[in-house]
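Take a look at the structure set out below.
A protein chain is absent from this complex, but the other protein chains hold their places.
On to chain A.
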Amino acid sequence: MNFKLILNIAIHLLRARLKQSIVAAAGVTFGISMFVTLLGFMNGLNDLLDNLMLNRTAHVRLYNEIKPTEQQPVVLSEQFQKNTHFIRSIKPKDEGLAIYNSRAIIQNLKQDERVIDVSAKITTPVFFNSGTIEISGIINGVDVLAEDKLFQLTDYMIEGSVNNLLQNNSIMIGKGLSEKMLLTTGDIIKVTTAKGDLASLKIVGIFQIGIAEIDNTLTYTSLDTAQKILGKPTNYITDIQVKLYDISTASVVAKEFQHRFNVDTIDYETANSQFETGSSVRSIISYAVGIVLLIVAGFGIYNIMNMMIFEKMDSIAILKATGFSGQDVKWIFISLSLIIGIVGGILGLLLGLVLSTIIDSIPFETASLPTVTTYPINYNPFFYIIGITFALLTSTIAGLFPALKASKVDPVEIIRGK
């Protein structure tokens, strides 16, 4: 088959109906651009929300749950093996929140090649004293440098710097807390621990995460400072936070760590399952809207093709009389439809890119993500590939039936009809 000739005929037929062809192509352009923009925007939002969550969440967290011993003594006793046990009033055992052998675990994790980095943490509830009132809050004693590396604390600082935490007896408080207690950098804050111990810490920084609950209660100190105010030894650690290179393996890795180190673990997905649901719903909506638009565009192509074939009956008869087979005629009209689809599709991708860039430049400020200044757009080439694929698919399908009809035109009937 001579595709160059077939394409040439298709283009000439198209030119004869230029206006309608442009309208049909514009339908595709509109559909594709909306599809690409919508997906880019929705996924941009998804990424933003994921980041919001992921920035603040360890991929895997190792900790000690307060819970009763699984194997109570009576179960282990040989004497009562065959008896039924009734135990009442079980209490959780007093192992504390500390992770046993934390140093070794951290050493081990740092050598694991799946792990980006590890950050140790002590979380403890405290009271902050201001005059006669006491405000409850939380102190996170962290490995300052590792925490900043994994959770980008620096991005959230509005006063002071994270590195100041390396000084002894320093603390970083949330914006909410600072406003409530009328304290700023350089001031001293008084802290009462759960056990009643008192400590005075110097405020070296103020941060804003953008979530009021956190900004009102959370504070950061170094591990040393936290251990000191709690009166604990230097190996006292309550959480080990791990970030992985391949985030999708988090749940598997979490289970593995649980067995290996004999601690409780939780992966980020389990800890934040509601985020996933939101993301997938947004994706489904944008795909659905995009596909509906493309189907509408497909009907546009179908219409113009049918009209064209009806008008070009004579031309089809001549082509057949002079040696073009039904197959040739079919390909002429399929290529015609494909030309509309490709031209409309490529323009649609470009328009989609332009629209995305425009959205991308609209200012959008949110305290929770200080690095974000404009509306988020995801320029994943995958969306553009899906877009053009759909454009080709719809135009092929829309062109197929009219093309088959054209291929079956009986030239004798047309020539007789004159």
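Here, a contact is a pair of C-beta atoms (placed from the backbone, for glycine too) under 8 Å apart; a residue touches a chain by one contact, two chains touch by 3 or more; residues count from 1.
Heads up, the rule we're going with is that contacts and distances are computed from a predicted model.
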item	value
Hidden chain of the complex, named as in its UniProt record, picked from "Cysteine desulfurase", "Response regulator", "ABC transporter ATP-binding protein" or "Ferrous iron transport protein B"	"ABC transporter ATP-binding protein"
Per the touch definition above, residue among A:151, A:236, A:324 or A:383 touching the missing chain	A:324
Which residue of A:104, A:133 or A:415 touches the chain not shown here	A:415
From A:15, A:88, A:195 or A:259, residue that would touch the chain that is not displayed	A:15
Interface with the undisplayed chain - residues on chain A	2, 5, 9, 12-13, 15-16, 314-315, 317-328, 410-412, 415-416, 418
